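Handing you this structure, nothing more for now.
Note that this complex is displayed minus one protein chain, with the remaining chains in position.
Chain lettering (A and B) follows the sequence in which the chains are written, and residue indices restart at 1 in each chain.
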Amino acid sequence: MASTIRVRATANGDTTEVQALIQHPMDSGFVKNAKGDLIPAHFIQQVTFECNGKSVFVADWGTAVSKDPYVKFSFKGGNKGDDLKIGWVDNKGQSDTTTAKIA
Amino acid sequence: MTLNDNQFSPTRRLVLKGVGVVALAGLGILRFGAMPAFAAANDKWPEEAFKQKNEVDAIKALYGKTAEASDKVKLDAPEIAENGAVVPVSVTTTLTDVTSISFLVADNPNALAASYIIPAGTMPSVANRIKMAKTSNVTAIVEAGGKLYSATKEVKVTVGGCGG
Partner (left out) sequence: MRTATQTVFAALALVTLALSGATVKAADSVDPAAEAKAFQKYFTTKFPKLKLEDFVNGPYSLNEDMHRQWVEKEEFPPYEFSLDAGKEMFTKPFKNGKTYADCFPDKGIGIRQNYPYFDEKEGKVITLELALNRCREANGEAPFSYVKDDMASLTAYMAFTSRGKPFDIKIPSDPRALAAFENGKEYFYTRRGQLNFSCASCHVQNPGERIRAEILAPALGILNAMPIYRSEWGGMGTISRRFTSCNSQTRGVPLEPQSDDYRDLEYYLSYVSNGLPISGPGARP
């Protein structure tokens, strides 16, 4: 099955721009379903980004981050062809990782 | 006797955490290694900060200090959110030595929306998409050189973002 993590990592000179889109319901726990029952909170808590074994970004998320969450940031020290490793873990203990090459 | 966190005020809780963490860890109530260093400084998910209802408490729990408004923090958010469920918000800053960036929505059920650790070598600039329950101030916090700086903007929401 395809990864839940879509990445676009592009190097421009010495700066790499990273955009990630992750498939996840990010249920807040405030919403009721059609029957009137609360849908329990189910959301990504932390996303880690590593390049060449070094942490380049950590995202700590709460329930107010939108469904199918998106984040964009940039860092120095990455080169075209380097591996960017991304992993997330949610409040139910589920997780996913992916590795993308910087383009 | 179980320690019920909710009975304590934030300041007392922080002090007690410092004193009681070893004992509590031994009792298995606190995860071993859950040191009372401020959440933003380490890699643990800042559970307490996300539980806070209002901005001031969330910032305190996250950073242990207060922020001053700064025009060096540039917050980009819409005037009127197309839909409160997906509000694109971004921040960038000319401040140096940035170690953390956070986004808060004052009138959400819990003010803290997201917090980011900016290691050395990473640009102090983040774009994300957040939920807003209703018209509210959105605040971006930048931790730079050990101090906190902020920028705030009101975003109008006509369709609440928390569902339904």
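The working rule: a contact is a pair of C-beta atoms (placed from the backbone, for glycine too) under 8 Å apart; a residue touches a chain by one contact, two chains touch by 3 or more.
These figures come from a predicted structure and were not determined experimentally.
Asks: Consider the whole complex, including the chain that is not shown, and state which of A:50, A:68 or A:82 touches that chain.
Replies: Of all options in A:50, A:68 or A:82, contact with the hidden chain holds for A:68.
Asks: Quick one: which of B:70, B:83 or B:152 touches the chain that's been left out?
Replies: For the chain that is not drawn, the touching residue is B:83.
Asks: Consider the whole complex, including the chain that is not shown, and state which of B:56, B:106 or B:127 touches that chain.
Replies: B:127
Asks: Since one chain has been left out of the picture, which residues of chain A touch it in the full complex?
Replies: 2, 6, 8, 19, 21, 23, 67-68, 70, 72
Asks: Residue-wise, where is chain B in contact with the chain that is not depicted?
Replies: Within chain B, the residues touching the omitted chain are 78-83, 85-88, 90, 127, 129, 158-159.
The rule is short, and it goes like this: only the chains that are shown with their structure count from here on.
Asks: Within the complex, which stretch of chain B touches chain A?
Replies: Its residues touching chain A are 39, 43, 45-46, 50, 85-87, 90, 105, 108-110, 112-119, 121-123, 125-132, 161-164.
Asks: For chain A, which residues count as touching chain B in their complex?
Replies: Those in contact with chain B are residues 15, 28, 30-32, 45-46, 48, 54-67, 69-77.
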